[in-house]
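Complex shown without one protein chain; remaining protein chains in place.
Now for chain A:
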Amino acid sequence: MAGGLPPMLEFRNVNTYYGDLHVLKDVNYNLGAGEIICLLGGNACGKSTTMKTIMGIVRPTSGEVVFEGERIDRLPTAERVKRGIAPVLEARRLFPRMTVFENLEMGAFTRKRGADFDQDLERVYTLFPRVKERREQQAGTLSGGEQQMVAIGRALMARPKLICMDEPSMGLSPLFVEQTFDIIQQINRQGVTIFMVEQNAAMALSIAHRAYVLQTGRVVLSGPAAEMRENEHVRDAYLGEMQVVAA
C-alpha cells in the first residue's frame, strides 16, 4: 500500500467468470484512501470487468472485495453505492431521455433528498458551469464532452468516497481529455479516491499516483505512476504508437 495510506478498496485473489470464460485471474489490487490509481491494459483484458466486480454487476467466483475494511462482494449494488462507491461508466451511459437535472438526481438516488442535495448540486454546477446551462436538456442530445461532464457530475451526486471511472477519455477531443483529467485531479484533491481504467496511458499516468497493468486477466505490473512511465514494458505496450503485445 502506497505511503501508508489507510486502504480504501482491496481485491484479494479475485476470480471472475462469465459462464466458462475466466476473465479476472487471482487479481489483487490495493487502493489507498485519497489516491488516483489507474488500471492499464489492452482490449478485453478485464478492465471493465474489474469495474463491474466492484459495483456488483458481476460477482467473483472466489476471492474477496474489501471496501473500508469490510467485505462487499456479496452486497447488492445499491448497498455499495450507499457505502460510497460511484461509477462513471464506459461510454458514459446517461439516461438519454431524461433531462440533465434528472440524470444528476439519479446519481443521488440512494440518498435522502435534503439540504446536502442542493450543496452537491452546487458543487457540480461550480465544477461544470456548462452542465448548469444545460440542466433542462435531454441528456441524449448533449455532445460527447457535455455527456462526460454530466456522467462525472452524476457520480459526484452520490457523495462518493471512491469513484470508479471506465475510460473517461474515450471519444473525447485531446483538449477535452486534458480538461477532464484536470477535473479528475480537482475532485481527487477534494478527498475522493479515484480508480480509473484508461487506454490513454500517457495521460492517465501523468495524473495518477499509482498504476496496475492487467494482461489477459492477470495483474502483470504495478507500482508508482512515475516508475511505470519509465518501465520498458509499459512504454512499449501502452505509451507507444501501437499496442505491442509484450512478452
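Just so we're on the same page, contacts are C-beta pairs under 8 Å (C-beta built on N, C-alpha and C of every residue); 3 or more make two chains touch, one makes a residue touch a chain; residues count from 1.
We adopt the following convention: contacts and distances are computed from a predicted model.
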item: Per UniProt, the name of the complex member that is left out, chosen from "Dihydroxyacetone kinase DhaL subunit", "Branched-chain amino acid ABC transporter permease", "Cytochrome C" or "Carbon-monoxide dehydrogenase large subunit"; value: "Branched-chain amino acid ABC transporter permease"
item: Residue touching the undisplayed chain, where the options are A:89, A:194 or A:208; value: A:89
item: Full-complex contact with the absent chain, from A:44, A:57 or A:226; value: A:57
item: Candidates A:106, A:170 or A:207 - the one touching the absent chain; value: A:106
item: Hidden partner chain, residues of chain A it touches; value: 55, 57, 76-78, 81-82, 87, 89, 91, 93-98, 102, 105-107, 109-110, 113, 140, 154, 158
